[in-house]
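Heads up, this is only part of the complex; the chains shown haven't been moved.
Which chain is which? They are A and B, in the order written, and residues in each are numbered from 1.
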Amino acid sequence: MSLPSAQLAALGLALPPVPKPVAAYLPAVKSRGLIHTAGQLPFVDGVLPATGKVGAEVSPEQAAALARTAALNAIAAAASVVDGVDQLARVVKLTVFVASDPSFTGQPAVANGASELLQEVFGDSGQHARSAVGVAVLPLDAPVELELIVEATSYPV
Amino acid sequence: MSLPSAQLAALGLALPPVPKPVAAYLPAVKSRGLIHTAGQLPFVDGVLPATGKVGAEVSPEQAAALARTAALNAIAAAASVVDGVDQLARVVKLTVFVASDPSFTGQPAVANGASELLQEVFGDSGQHARSAVGVAVLPLDAPVELELIVEATSYPV
């Protein structure tokens, strides 16, 4: 298995810059060897590619692609509190909130967009426990928000 | 206090087999001495006994029973990453998502179905911090989804 940084390059992906916090919070915090990221929206260069509820304005396929984007942002957030992405030892937990039309029950397929990226980048260490739930509405009318818990290699530091 | 395995037997309960992951995720992951489970639905032999929103198609009493079932599945998931249920030292956190009609505000009583099973199986070590929230819709139109954080006895391993 290549290093995560090599896998990202092989996928043609680069970690985006981590936006500065817009309030009294941080992109991620490391404590007791675990990194908790903030909830990540599928921003691309500071813009949401789509808004609305999945199952209504947004298709499940679009939403899965947005989940992949949000996962890339989450990896960047986690990497920002250690010495880069290769210091992320394994992904522990992924929680995916899908802004859902009340009739839409395909949250797992949406979340797969994130899960698959994590496995592509981290290999076996990218396999994780996961929850996917359908919520009423998300910040800025984003279709997807997700957060990660990641194990850091170095501990205690 | 009996061992959790003895308590399960006394309750006439057996841990169900843990379903194989349907995507790039795992039933549970242990890291830094804490086990995070995936979100658990109230599957019984691979089937959801009921679907729909609590407060509409599903009664609070039904939903509490479903939460108990999902909690049994979560215990099985946690036990699958250590050497069985008796290696689960204590339950730390339970999060219960209740697919709710917007007028339904009785999520805590639904979550009690899970909390009570945890205490029956683990005794004082089953007492946990808990969040219960009402969400728009859950995967497969399940009425309840829940996840656990559990402390493993062995650490570090």
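Going forward, contacts are C-beta pairs under 8 Å (C-beta built on N, C-alpha and C of every residue); 3 or more make two chains touch, one makes a residue touch a chain.
As the structure is a prediction and not an experimental result, all values here were calculated from the model.
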All chains share one sequence here; work out the copy total for the full complex from the 2 shown. 3
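In the analysis below, only the chains that are shown with their structure count from here on.
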Chain A to chain B: how many Å between their CA centres? 24
In their shared complex, chain A is touched by residues of chain B numbered 21-29, 31-32, 34, 36-39, 53, 77, 95, 97, 99, 135-141, 145, 147
For the complex, which residues does chain A have touching chain B? 32-34, 90-94, 100-108, 111-112, 115-116, 118-119, 126-136, 149, 151, 155
